[in-house]
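All protein chains of the complex are present and in place, except for one that has been dropped.
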Amino acid sequence: MGGDKVRFELLLGKKVRDPEGVRVGRILSVTAEIEGEDCVVREYHLGTAALLARLGISPFGRQPLRVPWDLMDLSDPEHPRLRCLAAELPGKTR
Amino acid sequence: MKKLDLARDVLDKLVVDKGGTKMGRVDGLVLDLQGGGPPRVEVIEMGFVVLARRVHPRVERWVERLRRWSVRKTARQRVPWAKVKEVTPYHVQVDLEALKTPAFDWERWLRDHFVAKVPGED
Partner (left out) sequence: MKKWLQLGLGILTAVGGFFDMGAMATSAQAGANFRFQLLWAVAVATLMVVFLVEMSGRFAAVSNKALPDAIREHFGFTFWVVPFLVLSLSTFLVLATEIGGICFALHLVTGLPTPLMALPVAVLTWLFLWRSTFSTIENSTSLLGLITLAFVVAAFRHHPPAHEVLQGFVPSLPGEDPLKYWAIAVSIVGAVLSPYLFYFYSSGAVEDHWDESYVGVNRGIAAIGMGFGSVISLAGIVVAAMALAPRGIQVDDYHQAALMLTDAFPFWGFLLFAVSMGIACLGAALEVALAMAYSLAQTFGWNWGENLDPREDARFSTVYTVVLLLAALPILFGVDPLKLTILAMASEAAVLPFVALPFVLLMNDRKLLKEHANGWISNTVAGIVLLVALVLTAVSIPLALLGGGG
């Protein structure tokens, strides 16, 4: 795929690491919003809780890890990278 | 404004045309990273090749080779997001007519070359 286009279905399940190489989780879900004629990505959800939520099972209190779109670097779609450190993610409860 | 989970609400969902006829499924989605802004969904893709790639790149190559015998001219049907009319828990409805799209190439071919040839059909 060209540098600025990404296949969403191939993105699912990819491991995400932060700039220091720390593994943050797998992309299991992506939320988006419809704005007029466009569908715009808002957040990436990582981790097992996201998978369970997607399957319709309420995760037992564990919230999926949410990464706002601007903190995800997809220039290499095979190896998505966080733009901040894992510990700096807003609302991280790990 | 409507919120969607692309994996749960769009990918693998049934695609229906403006009349409600089943067209296929959302086999793939292409995101346009747009340089500075948030990624947008550019197109929905439909086709066996798209599915094959999800399984394994090698499977994609086999399917590509099988396409020599295919009735379809385009391996992947690309539907721009702008053509999406609505996303419901049951389907993704697009502003197209199924019969005129590549998604229905095989359906039309089989109908004309096989179903029509079965004796007794009026």
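As written, the chains take the letters A and B, and residue 1 is the first residue of each chain.
By our rule, a contact is a pair of C-beta atoms (placed from the backbone, for glycine too) under 8 Å apart; a residue touches a chain by one contact, two chains touch by 3 or more.
Everything quoted here is computed from the prediction, not taken from an experiment.
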Options B:Asp27, B:Glu42 or B:Glu60, residue touching the unrepresented chain: B:Asp27
Touching residues (missing chain, whole complex) on chain B: 7-8, 11-15, 21-25, 27, 51, 54-55, 89-90, 106-108, 110-111, 114-116, 118, 120-121
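Here, only the chains that are shown with their structure count from here on.
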Residue numbers on chain B that touch chain A, as the complex places them: 1-8, 11, 27-35, 38-42, 50, 53-54, 81-82, 84, 87
Partner chain B, residues of chain A touching it in the complex: 1, 3-12, 28-35, 37-42, 54, 69-70, 74
